[in-house]
Each structure stands twice: as structure tokens, then as C-alpha cells.
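Below: one structure in C-alpha cells.
Missing here: one protein chain of the complex. Every other protein chain is in place.
Letters A, B and C mark the chains as written, and numbering starts fresh at 1 in each.
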Amino acid sequence: MRIVLHMAKVRVAVAGASGYAGGEVLRLLLSHPEVEIGALTGASNAGQPLGALQPHLVPLADRVLEPTTIEVLSGHDVVFLALPHGQSGEVAAQLGDDTVVIDCGADFRLRDAGEWAKFYGGEHAGTWPYGLPELPGQRQELRGARRIAVPGCYPTVSTLSLAPAVAAGIVEPRVSIVAASGTSGAGKAAKSHLLGSEIMGNASAYGVGGDHRHTPEITQNLSALVDETVAVSFTPLLVPMSRGILATCSADLRAGHEVDAEEAHAIYAQAYAHEPFVHVLPRGQWPQTKSVIGSNALHLQVTVDEVAGRLVAVGAVDNLAKGTAGAAVQCMNLALGLDEGTGLTTIGLAP
Amino acid sequence: MRIVLHMAKVRVAVAGASGYAGGEVLRLLLSHPEVEIGALTGASNAGQPLGALQPHLVPLADRVLEPTTIEVLSGHDVVFLALPHGQSGEVAAQLGDDTVVIDCGADFRLRDAGEWAKFYGGEHAGTWPYGLPELPGQRQELRGARRIAVPGCYPTVSTLSLAPAVAAGIVEPRVSIVAASGTSGAGKAAKSHLLGSEIMGNASAYGVGGDHRHTPEITQNLSALVDETVAVSFTPLLVPMSRGILATCSADLRAGHEVDAEEAHAIYAQAYAHEPFVHVLPRGQWPQTKSVIGSNALHLQVTVDEVAGRLVAVGAVDNLAKGTAGAAVQCMNLALGLDEGTGLTTIGLAP
Amino acid sequence: MRIVLHMAKVRVAVAGASGYAGGEVLRLLLSHPEVEIGALTGASNAGQPLGALQPHLVPLADRVLEPTTIEVLSGHDVVFLALPHGQSGEVAAQLGDDTVVIDCGADFRLRDAGEWAKFYGGEHAGTWPYGLPELPGQRQELRGARRIAVPGCYPTVSTLSLAPAVAAGIVEPRVSIVAASGTSGAGKAAKSHLLGSEIMGNASAYGVGGDHRHTPEITQNLSALVDETVAVSFTPLLVPMSRGILATCSADLRAGHEVDAEEAHAIYAQAYAHEPFVHVLPRGQWPQTKSVIGSNALHLQVTVDEVAGRLVAVGAVDNLAKGTAGAAVQCMNLALGLDEGTGLTTIGLAP
Partner (left out) sequence: MRIVLHMAKVRVAVAGASGYAGGEVLRLLLSHPEVEIGALTGASNAGQPLGALQPHLVPLADRVLEPTTIEVLSGHDVVFLALPHGQSGEVAAQLGDDTVVIDCGADFRLRDAGEWAKFYGGEHAGTWPYGLPELPGQRQELRGARRIAVPGCYPTVSTLSLAPAVAAGIVEPRVSIVAASGTSGAGKAAKSHLLGSEIMGNASAYGVGGDHRHTPEITQNLSALVDETVAVSFTPLLVPMSRGILATCSADLRAGHEVDAEEAHAIYAQAYAHEPFVHVLPRGQWPQTKSVIGSNALHLQVTVDEVAGRLVAVGAVDNLAKGTAGAAVQCMNLALGLDEGTGLTTIGLAP
């Protein structure tokens, strides 16, 4: 016999419920046992039923979107912000300090106001606790937090794929990341170059040469692990799938500290041995995005190319789940003192 | 405060755990609160860890497949059979009458031994209660059953998309079904024409003109609703997606009983008003497979083409979920007296 | 030794060169030996180099789009109009009668002004010779024509897939068409529901119940073959591919005139025996869109379902090639007295 204390549920609002990030937050919250879904807001979609915009969320089909105002959002225990970059600051400022505010946007990720201005434009809103509990020391910072910045999707997989090697000092502080992404990371706003007709059967590069907004975030994360700036060459690719990022991350072995593939694998396995959502695969098995779709898992493998003198790690993540909404729910759990994995799964949807 | 009696969990085995149907049964069982996963078996894959074959099922990654023998499968409360057609009969015959046996294959679906021999070859194994609880009177037959035949994926969506119209007598007993399917319905066995290179960017027809094995099953289902044989023209298509079936079903309006679109919609809405997994969409909104991927939901819409004098209904289902493994779990719940929806969801994975 | 008279090339303009239809016209014209490409026009894209909009058309990369005006378009031997529906009439009216004007839009396809108004809105511009030379008597009408209306993509494949059966009187005059299409038929204008994220992994129905604009065009084509109105139930599907339509067309066998599969195939084979671009496959082989991508070929197969008493024909076509731009070039060849297949191919791009 098991006794469960049936406490009042946590009341949650989602601002930006018609987009991909907002929809994924809702998909996860619908199976979260401690949550009651409150207000759902939209911008131009306010007034429409959610069933017309997110037809996969059947239990919420008749819910009508409200405008994103402080009146609508106040009175909830938790507010998820899934708004366009630059819009979270103003909303958050109006929500009380006792409300847990979790920003799925970029507004509060970067510490350097100059980098913010360079990559996003406008004034820097500030810096919140960074929602990547798998980074050293970071989980503690998120427990009980009332403001959390969810990492970008590329930074999540890139950082976790390189962190053990960088932290262990087995690679030179110059890393290269080529990350193939599905298109949902680009959002639901209509753009010609993201049409199905353009995307299917097509792979393309964009934001090459350091132009992508996630570059400074990855640099910030990796540099924080060591006493020096890590040079990050980051190239994002669009490939024909809706969800998922596969990040190929490499760096020269540190001269004089060369490890072999087995040692590298052991370092990674140990680094994530107690992480519930980072799954270092058995040696020889390489990640695929399909294994993690819909889940909060990140699959990871590492090897050493002894001929080229280079460590290569490959990580796979669902950009909308662990890459955004799953991390957001994981952070909410930490903020509320719930079990970190409540409402989340490590099981992907395949085939 | 809520008190939960923590009874012993139901112990479940899955025969054919390395294929798509078996993998999907496991994916669903892993989030089923009343189930404990027992033996997993394979044929040529016996001896391999499941993580190498189904890398998305992380919690079972270290489980090793056993051979499909009576020794391995006995001692479980429930056995799911996800075997090639024609292999279930022999296994089932050796399992005790108190074991719930749920066959995801075709062996026990058809009542007519001649049809079985024509479409599948070999001897007819028999007929089990048919696992489509949404058919009139069928749910009662499944409660407490110890042998259940899970319907084929095409028959599930085709039958439920046409049943209200056929049963209400508003269409002539000659129906046409064109069902566009993802490729996972064809299984995981390697075949050249199912290679990604062949499938992507390609739509094709097969089994045209009544040649597909699911034709007699659909005919059996629809004819049972009325006092006559319903003529079924069934054309399956392969389209470039892994999961999902979209079935376009039509029939001439019955002469003298013509309904309009609103009346047809009302008949459908009423027919499924109390069904937890059949979701008749609001008028004007048409189904898409993406809304039901990974879920046990079937989305449905119907209209009347007054110029052509024809009723057209379109249903969407995930062939592996409600089309196979979801139905199997739904049936298990009924057989065991659990809540029918335990471990299942109506929420699809989109985008 | 062969002697070739090197005549002055035909000078061709393309209005709407930045869209999918215009781009495909250009792709074909670039390998047409008798053509010289003149003005290229766009609307909002005027002023941009074609290389930024159609990067696959390398030889035209530096060409700059001009506005769609009579000044720009005049002075060419042939003008292709690839404009939004409703815009061709005004442009065409200003072009001289000696200019060959080929409209890839819908403006001049329908004979019935009421149907035009119902499905497209606005005033009916008129009716031009219909650019489907494979219809009985139609080729003669196109030779030397100065105005040609290119058929819609769905009507092309639907009409040619059903015409032999309808004309031979072996089916009842009530046909059902379910046509799975790639997304390029919906054009290049940015719309959320056509984003890659929405389209990939998804099949959906739209325009069901006679709502699609191509329904009256198909009805017009088939009814013209016989002395009665053919009832057309037409359902278009969107499936995850850029190009291609697979049309599944069926009709009840005409009572008292039942043919079997072999007879049906013979009727089709004979009907298209001399057509260079219609390829009736050997019995038992079913069409796939991939075989015709990029080509002007239409692949076709037919059978009879004797149990259901229904003829089923399946046709595959590239919506942008034979379905639009290929037909346009084929019509231009006829209009100019060139060999009908000049610059066209029957060879698809696979895999």
C-alpha cells in the first residue's frame, strides 16, 4: 500500500501557446501529474481555439487563446514564456517575484550585454540562472529559482557534447561544431525558404562563420569550464526533418595529453554517470536523432581519430524537447522542488 | 489525500521485440503504470541487447533478447505476439488459457478460412475476439477476454471512418477507400523497394484492385454492420513518412436518403460521442496524420459532395499506435479490467 | 553527314520567373535548342538577380528580374505567364495576336463563367485552347494556336487516367479521384501550414467534398468525352514530397459491360499507343511519382477489382513538369510547329 498526499496542483500559464515551443511545453505539461494548465496566450492568434492551431493537443482543443497581458498571466504559480526574442523582459518584469518564470527565449541567457546587442539587437534585459542542470554546479543554482533562462537548442547539445573533454583538459581550447538541425527550431512563422517544397530533399548551411546567435552562448558555456576563452567555430545546417539536432563536435587533442578512444569514452561515461537524461552510448554505437524525438534524452558518443589527432563527439537531441520545452519542464521541476524527471521521459518515438 | 492500493504489477512478455510493432508495444508499456516488463524475444536477433536494435527504448537498453519459445514466454500474465503472419497460432496454442494473449498479427482476424487461405496462404488458425472496441457491441466482448486479435492498421482507420455512415444507411453498400500510409507498416525487414532512397520524394500504389490482405478484413467489419455484403474497393498508397495512415473513404449517398454535410457530421459526432480515442473534428477542419503520431487517437472528418452525390470521410491514425500497439494495449486494459485508457494518450507528437 | 538549317531562335519571355512554375519553365527552356531566353519578370522580386531566387538555374544567375509590364514583355515570340490566378487576362490582352501566349494559370481553362466565378471569384476572362494534346482531337487545336491555357496539374493526371475508360463506356459516369500531391503545387508564397516542419511526416486532406478548384476542370474534361455529365468526386491530399502527384481514380464498371483487368489494360494501351509522353506500364507494375520527376512523362496503370466491381486506374505525373511547365513547353512546340517533344524528356530523376 502506497499513500500519496494529494496536494493542490501547480497552476501554469503558457505565453506563446500557438508556436512550436509553446505547443511542446503544453504537450509535456498535459502528462505532468502535478500541473494544472491555466491561461494560454497568443499574439495575432488570440481569440482562436487551440484546436485550430495545435490539433495534436486534443484535450485542449476547445481552449481559446487570450492576449499576452499581465492580467491574463498573473495569478499562476509558473509562467512559461515562449515569445519571440526580445519580448520576455517586459512581461517578466511585471510578474511577481514569487512566480516562477521560465523563459524559453534568448533574452536572459547571455552575460555579456555587448554580445546580446551584437547578435540580437536592442538592450540587454539581464541574466537569469541558466537552465542546463547537467553543467557542473548548475543544478544547485536552479533548485528553488524563480527566474530561469532555458538554453538554446544548439547550445544544449553542443555544450554537453564537448563539456567533458574541455573540462578534463584533453582537447585544445579550439572546438568545431557542425550541427544538423530539423526545421522546427526556426519556428512557425511563415517564411518562403522554410516551405516544405524548399526543405524536403535539401540540406543547406546558414549562419556560417560565427554569424549564428548561438555561437556566443556556446562560447560562454565552454569557457566557463576552464580558465580561458574557448574558440568556437559553429556551423548550423538545415536538413529535411521536423525535429532533432545532430551535433558533430571536434577538437584537436591537447598536445602532450593525448587520450585514446577508450579513455575518452570513459571520461564521458563518468561525467554523465548520474545524469538521468544524458545517455552515453556503448562504444561503437553512434547517436541518431530519431532515438530521442519527443524525449528529454540526449544521446552521446565520443571517439578519438588517432591519425588526425582529433577528438570527435556526436550528440543528438530533440530541439523542441530537451532542446527547449523538456529543459523548461525539467527546470520547473527543480524550481518547485519536484523530482527532476516528473512528466518527462527518456524514451524517444521511433521509427 | 488519496490512497492507492499498490497491487502486484501485471507481468508482460513481448514476442517479436525487435520489430516495429513489438518496439511500439514496449514504448507504450514503459509508461503503463500497472505493468512490469518481462521476457523479450526475437528470432535472428536473439542474444542481442535491445539497445542495439531499439535505441530509443533507453530504459531497456541492456535487456537481451531471448528466443521465442514457450519456456521463455510462459509464466507471464500477458503475452503480446508481434510475429510474422502465420506464426502466432503455434505459440498461442502452447500458452495457458489463463494467460492473456494479444496477437498483433493477422492470424486470428478473419472468420472465413477461405479468405485467409487466399490472402495469407496456409491453414486458418481460427478466430479470436476482434480488438476494435469502438465497433458496436465489441467492447463488451473484449472485457475479460483471454485471446484477442488486434485489427490491421488499414482496417482500423477504414472501418471507423465508414462505420457510422454504413450503419446509418445513408450510403450505398459500395465503398471506396484510398489510404496513404507511412512505411513502418511494411515492417523492419530489409527490402530494396522500401529503402529510404526509394521512398523519399516518392508516392506509389500497391495491392491495387482488391489484392491487399486487408480488403477482406474491412469487408468483414463493414458487412457485419448491415444485412448485406458491402463491396469494398481498397487502394493502399505508400507515401514518404515513417508513421501514419490517412484514409480517404467515400460512397454514393443512398438514393432517396440523401443527407447533407451537416447531417452527416452529426451522425458521426453522435456515433463517437463517448469514444475516448475517436475525435470527430469540428466541421471544416480536416485530419492530418501528424496530429495523431505516437497517440492512440483517431481523427475523423466527414462531408457530403452534393454535386457528386457522394459522402467523403477522412480518417487519420498512427498505424503503429492506435493502428497496432496502442490498440493492443487498449485491449489488454479491457481484458484485465483496467481503465481502458491506462498508459495511452490522445496527444500526438507534432510538429 | 547531316545538314541543319540554323534559323533564328525563338525569343521567349517568362512572367513570374521567381515562382515554381516560372522556374520550371526556365529549367526546361534552358535545354531547349530552339529557344533564346528574353525578359524575366517578377512582382515584389523585381530588381533581384535570379541567382538569389532560383539558385539551381546557374546559367541565368546574373539575370535581373524586371517588373511585369507590357513594355518588358512585348517584342518576344512567346510569352509564358506564370502569374497568380486572375492576373493573366489583363497582361494577355495587351500582347499582340501574333505573340504566342501560354498561360500556366487557371484564367482561361474553364468554359463556364459561373464555375469560374464560384471557384476563383471575379470575372471570367474567357476560354483558350486547352493545352492537353493527349485528349481526342486536342492536338490539332493546339497546332499554330496563339493563345493556350495550360491545364491544372490535378486535371492533367486525373483526366488522362480516366479518359480511356470513360470514352470507352466501360465505367459508370461517376468517378472518384484521390490524388496525393507534393507541396510545390501550392506555390512558393510563404504560408505556415506549408512549412517544412508541418509537411514532413504528415499527410493531410484539403478541399474535400468538391471544394477544390480543379473539380470543375476535371468534370469539364471528362464530360466532353461522352454525351452526359460525369459526376466527379475529387479529394486532394498533401503528402511529404516536393514534386509529384499520384492519382488513384476509380469508377464502378458499367452494368452489362463489365470488362476484366486484361481488357481494361488493352483499352488503355491502345488509347495511348501513339502518345510520346503517356506510358502505360506493363501489367502488374504500378506507377510511382519518382519515375517521372523532372520529366514530361505520365505513368499509368489500370486494373479491375472484380469483387468490388470497380475499375481502378493510377496515374503519376510531375505536377511542375508535365503537370505545368512541361505541358507549357509541349504546347509551345505545337504552336510553333516544332517537334512536339523538343526540349522535353520522358526520363525521370530517380532515386
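We adopt the following convention: a contact is a pair of C-beta atoms (placed from the backbone, for glycine too) under 8 Å apart; a residue touches a chain by one contact, two chains touch by 3 or more.
Only a predicted model underlies this, so the values are computations on that prediction, with no experimental measurement involved.
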Identify the residue among C:176, C:242, C:303 or C:324 that touches the chain left out of the display.
-> C:242
Thinking of the whole complex, not just what is shown, which of B:60, B:178 or B:241 touches the missing chain?
-> B:241
Touch assignment to the omitted chain, from A:93, A:189 or A:208, lands on A:208
Contacting the left-out chain: of B:172, B:198 or B:217, that is B:198
Where the complex has a chain not shown, which of A:18, A:242, A:295 or A:346 is the residue touching it?
-> A:242
Checked against the full complex, the residue among C:18, C:45, C:184 or C:250 that touches the missing chain is C:184
Touching the hidden chain in the full complex, which residues of subunit C are there? Just list them.
-> 1-6, 20, 23, 27, 30-31, 51-52, 54-59, 61, 184, 188, 200-201, 242-243, 279, 281-282, 285, 288, 290-295, 297, 299, 345-351
Residues of subunit B in contact with the chain not shown = 20, 182-184, 186, 188-192, 194-201, 240-242
Could I get the residues of subunit A that touch the absent chain, sorted low to high?
-> 174, 176, 178, 180, 182, 195, 197-198, 200-206, 208-210, 215, 231-233, 235, 237, 239-246, 248, 250, 252, 261, 286-290, 293, 301, 303-310, 312, 314, 316, 351
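The definition used in the following text is that only the chains that are shown with their structure count from here on.
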Type of subunit A:subunit B copy interface by residue overlap (half), same or different = same
Central chain of the complex, centres being mean CA coordinates = B
Interface with most residue-pair contacts lies between B-C
Distance between chain centroids, defined by C-alpha means - subunit A, subunit C (Å) | 45
Between subunit A and subunit B, the Cα-mean centres are separated in Å by 34
Shared-contact residues (touching 2 or more other chains) in subunit B = 200-201, 242-243, 288, 290, 293, 351
